[in-house]
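Excluded from the complex is one protein chain; the other protein chains are retained at their positions.
Our next item is subunit A:
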């Protein structure tokens, strides 16, 4: 039931963020990928099979809503979730810093693939640099914030 609820809520979340493009963005330019954060969060906190299925469904809806090729986001999120589940559970489970590193690598990987796909549309080296290497740090920062927000809320509810 919780898996189903999480998937439905995530789909609603995708619909919601796709209607507000500059969500958590800085000046409309530096736009973090909140869906990557969601996918990685699911990979860290749920079992592998569900995380694969979740990545696939979320990616599928992303493709349908964002207008890219059907299957593009699904495959990218699946690969990210595969590596996150495999290596995240093996090496980085305890250390929070390593989790952040994994988020960073995943986001860079996702952006490099996006860049390859949209190679003709890319304009300058600075834009590419910002897109591939700067924005992922902002995504990591957001993941960091969400993590502590989750911790805080957990503490708050436990003490109550």
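By our rule, a contact is a pair of C-beta atoms (placed from the backbone, for glycine too) under 8 Å apart; a residue touches a chain by one contact, two chains touch by 3 or more; residues count from 1.
Here is the rule we go by: contacts and distances are computed from a predicted model.
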Among "VWA domain containing CoxE-like protein", "Carbon starvation protein A", "ABC transporter, ATP-binding protein" or "Cell shape-determining protein MreC", the omitted chain is listed in UniProt as "Cell shape-determining protein MreC"
Sole contact to the chain not displayed, among A:64, A:101 or A:130 = A:64
Give the residue, chosen from A:53, A:104 or A:128, that touches the chain omitted from the document.
-> A:53
For the chain that got dropped from the picture, name the residues of subunit A it touches.
-> 15-16, 18-20, 48-49, 52-53, 56, 59-61, 63-65, 67, 69-72, 74-75, 78-79, 82
